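Apart from one protein chain that is not included, each protein chain of the complex appears where it belongs.
Moving on to chain A:
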Amino acid sequence: MDDRVQGTFISEKVSKVRWKPENGYESHHFVTGSWDNENLNKVTLWSCPIDGIEEKDDPSLICSSPTDGDVTELKFVQNNDFLVSTSSGTVQLMTIVDVGDAANTVLKPTMSWRKLHSFKTGELGACTGFATYLGDVATVGENGSIVSLNLEKRQPLRIIESADSCSLRCILYLRHSEILTGNLRGQMKKWDLRIADDKSILTFMLSGDQLGATCITQHPTQQHTILVGGEDGSITVWDLRQTSYAVPLAAHSGLVSEMTFHPDRPDHLFSCSSNGESWHWDTSSVSRSTRPGQNMSWTGIDPLQNENPWLNTDAVKHRLNVVPLMPTLHKGVNSVDVNKDKVVVGCDNEAVYVISDVLNSRM
């Protein structure tokens, strides 16, 4: 394997992995969440050796905390606070206490919301994911409901009980009051949380094949551009200003498990798939070539719109620079996160891989 890839086996299948934010500085800590490990699932904080002295060392375990079920989503809300959702319908706010002192660092649960997505029969249903917007959190579950939470309040703000007749698989905040959900059949629904009526304001299908939506992500700067990952490995690009306009990309050959844009460099997208692929999409060359000021005006296309390579059908299909982050694994890659020039991926072969220098050209 490439010497930029550092793999570590951690004895549990990894469902989520996230860098701990450091106010925009480079991070040396990440958190993993495990799945499918009977009743032994947990979230774990890891520390990466700082470059230079012990560059080739494995990340070391700092501390962990058990969860009640598979970890289904994990997101940081503050530098030291993260939310974790589980397959038993719990969302928990965890705080990393004493991060400077590795021996005494602990993960402390500070707030938890339980049984958010129970079925009509009373059986516990999985929370399949959540999205955050400032202090607000919206969760979705297998029971097809949407629950809106606030980090300051113990009680849910609002529950849309029958938001969907199928399991909801993914959610995204489009803006503070608007959310987008995707279900098992690839039906996408847009909701306005200000409207008291429990009806979506817009519904559309990802494809005609009834294949599920697995993840959604939003372009960091052009927020009308939405990417939806599908069960068949396709990535569909939606321009929310024109709901009928979608560019389906035949991307991975297995279910797209996660996609994330680089927060500071929106030209770069990272995606991973259950067939073991983890990819780096570099659109900087496309963006540069269509920048206004070049001889583009005669085509009559709005140069500003064209600048977004994801909405440029031709560019997306033929000119995107896609490079594998590492060789294809024999088990699924479940999660990917990026911080500065380091990517971390978590996989079903019970390993996490830290890949450094990702933004340098690999060609």
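What we mean here is this: a residue touches a chain if its C-beta (ideal position, glycine included) is under 8 Å from a C-beta of that chain, and two chains touch if they have at least 3 such contacts; residues count from 1.
Definition applied: contacts and distances are computed from a predicted model.
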Problem set entry | Per UniProt, the name of the complex member that is left out, chosen from "Internalin-A-like isoform X1", "DEKNAAC101342", "Nuclear pore complex protein Nup85" or "Ribosomal RNA-processing protein 43" | "Nuclear pore complex protein Nup85"
Seminar exercise, completed: Of the candidates A:Asn143, A:Ser234, A:Asn312 or A:Asn339, the residue in contact with the absent chain is A:Asn143
Problem set entry | Residue among A:Ala126, A:Ile235, A:Val345 or A:Val358 touching the omitted chain | A:Ala126
Problem set entry | Option from A:Leu107, A:Leu255, A:Leu320 or A:Ile355 whose C-beta touches the chain left out | A:Leu255
Exercise. Taking the entire complex into account, which one of A:Thr110, A:Ser165 or A:Gln223 touches the absent chain?
Worked result: A:Ser165
Exercise. Among A:Glu231, A:Glu277 or A:Asp337, which residue is in contact with the omitted chain in the full complex?
Worked result: A:Glu231
Problem set entry | Residues of chain A in contact with the chain not shown | 9-13, 15, 35-38, 70, 72, 87, 119-121, 123, 125-126, 128, 142-144, 164-167, 169, 183-185, 187, 189, 200, 203, 205, 208, 210, 212, 231, 254-255, 274-275, 330-332, 348-351
